[in-house]
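Every protein chain of the complex appears in place save one, which is left out.
Chain nomenclature is as follows: A and B, assigned in order of appearance, with residue numbering initiated at 1 for each chain independently.
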Amino acid sequence: MRARRRSRAFHAQLVFTVLVAAFLVVPVLMSITAGLTVNFFQGVKSGLTLRWIGEVWRLYRDTITLSLMIAVACLAVDLVVGVPAAYVLAKARSRWTRLVEEALVLPIAVPGLATALALILAYGTWREFRTSWLFILVGHVLFTLPFMVRAVLAVLSSIDLRTLEEGAASLGASFWQRFTGVVLPNCRGGILAGALMVVTLSVGEFNMTWMLHTPLTKTLPVGLADSYASMRLEIGSAYTVVFFFMIIPLLIGIQLAARPRRMAGVGEESA
Amino acid sequence: MSEGGVAIRLERCGKTFDDGTRAVAPLDLEIAAGETIVLLGPSGCGKTTTLRMIAGLEAPDPGGRVRFGEVDVTEIPIERRNVGMVFQSYALFPNMTVADNVAYGLRVRRVEAGARAARLEEMLAMMKIGELRHRHVDQLSGGQKQRVALARALAVRPRVLLLDEPLTALDAKLRDVLRIEIDALLRRLGMTAVYVTHDQAEAMALGDRIVVMSHGAVEQVGRPREIYFTPANRFVVEFVGTMNRLRGVARDGYLEVAGGRVPWRHGVAGDVEVLFRPERAAVVEAGAGGLTGRVLTAFFLGDRTRLVVEGISDTPLIVETSARTEFKPGQEVHVAIDSDALLRLAR
Partner (left out) sequence: MATPGLARRDRPWLIALMLPVLVIFAAFFILPMVRLAGVGAGGPRGLAAYAAIVTEPRYFRSLLSTLALSAGVTVLTLAIATIAGVFLQRNTFRGRSALIAMLTFPLAFPGVVVGFMVIMLAGRQGLIGDISRLLTGQKLVFAYSMAGLLTGYLYFSIPRVILTIMAAAEKLDRNLEEAARSMGASAWQVVRDVILPGLRPAFLSAGAICFATSMGAFGTAFTLATEIEVLPMTIYTEFTLRANIALAAALSLVLGVITWLALALARTAAGSSVAASA
């Protein structure tokens, strides 16, 4: 019937989809090119160079290292705080825990701007805190914690936690032994997925960070905004290239981490 | 109210999927107009794929042709083949009421409102679902959903009705009730119907003819009585009904087995293996010329007792008897077998 001959509808949809993909990808390619060519207006003809990347490193090195530091710190906090919280939410399903789950989503539901404003109003007068990178860290933790909790909670909900723990307890394991020996190893997948997501979100966070930052605590996205406004196109592009460089491995990691779970977990509703 | 139907012919229709699995080996099948034919077999045997080829949802491999009457419909997609299809999962539209579901085919063909409403009433009355007309699909029970699915498929006066395991999702009692209804319906409509099932009792009750399939190939085609009493090969024997196996040596007009001997009329001598249906054997008194064995297990089924008897042949035999006598494991029992019932298989 329709076997090998592709219909007109197929080709029309294919063209449409390719155009949409082009819309998303072409500017990325353009900016990568711009960041690596000598002169944007003359294009690739003017030659390739790493000069702009060098400039970016000279001007914005601090932002890159700060972003990385905050992302790692954010991940650490999320792990220490979020994983146990996810465990509690998975185990104790009650009105309170549902409330906590809903509440945790709030920092995502509310625009970053509002959260940042609230933080400034509450703690802005505390000078040392306000001007340190910890202030930004707090914002990032609020924003990324729900993703970590949800990723771990998803994994914990899909395994029979109660039976595993009862089995361990029947063999003499204490609470702590159960937690470290049975629960944690079983949420590895969720922790990994959550970790990748947290780092990606932290590195790319702008809405909150723009309000929370000071001239001494600039992160990468803040620097990007700066360079788009005040620097020449090649530098802004090169800076964007650096950003892509950091974020694309993370995105690939997220894709890879997600795939096996989807294949293994699905299948509850067989014929 | 006979709708009539069309004769269907499949010529060399096979189906190989994109990943290389061969679901159906090229088969030929002739279905007479108005006939109900049942495709019977275990899951994976190709029966649903064959049904979908008749429907137009799958195209047969090159060289295969599907004909409705005189017309070659192989290249015609399902939208224009005018078939009525009933799915195992009912496939009712959840966003529409029962009435809208049943009338959908009429609406799609732009039947004008008056005629559409009349036909809708006819269908609702025929399937006795009139009072459900305003309900939504999730408010219906399984049996009700199946009736709605049938009404919907029949509303557009299809040339053939295709049913893909329509009763499998229902519980046993409901299945019996609906089976009788569907049988009556098909008979009344006189429509050509192709019915897919893995339940051999259903197949024998509903089919004018049965096509037994396994691993993509046709094992036997015939009327239910032929399939049951003269199975063509081992697969059919084992799939349809229960069969007992007797192994022994045939000589001097008798078949000698472990538990005794029975008259042998087949003319072949030496080591033989025969089959017979449990209902052709009976439990008799000692000395009445039966074979001797021992009860392995006895299942009390209410209206009868099913005995598993060992010692007569090399494998245990199943025999049924009236339930009044109680049998205990280890008890000696005598079984007489109707010698006409012994079946020798070519394969």
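We take it that contacts are C-beta pairs under 8 Å (C-beta built on N, C-alpha and C of every residue); 3 or more make two chains touch, one makes a residue touch a chain.
Every value quoted in this text rests on a predicted model; they were computed, and no experiment measured them.
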Query raised in the report: The chain left out touches which of the shown chains?
Result: A, B
Query raised in the report: Looking at A:Leu50, A:Met69 or A:Leu106, which makes contact with the chain not pictured?
Result: A:Leu106
Query raised in the report: What is the set of chain B residues that contact the non-displayed chain in the whole complex?
Result: 55, 57, 77-80, 82-85, 87, 89, 91-95, 104-105, 108-109, 152-153, 156, 162
Query raised in the report: Tell me, which residues in chain A touch the chain that this view leaves out?
Result: 9-10, 13-14, 16-18, 20-21, 23-28, 30-31, 34, 40-41, 80-82, 84-85, 87-88, 91-92, 100-101, 103-115, 117-119, 121-123, 138, 141-142, 145-147, 149-151, 154, 162, 165-166, 169, 175-176, 179, 197, 200-201, 204-207, 210-211, 221, 224-225, 228-229, 233, 236, 240, 243, 247-248, 250-251, 255
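Keep this in mind: only the chains that are shown with their structure count from here on.
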Requested in this report: Find the geometric centre of each of chain A and chain B from their Cα atoms only, then give the gap between the two centres in Å, rounded to an integer.
Outcome: 56
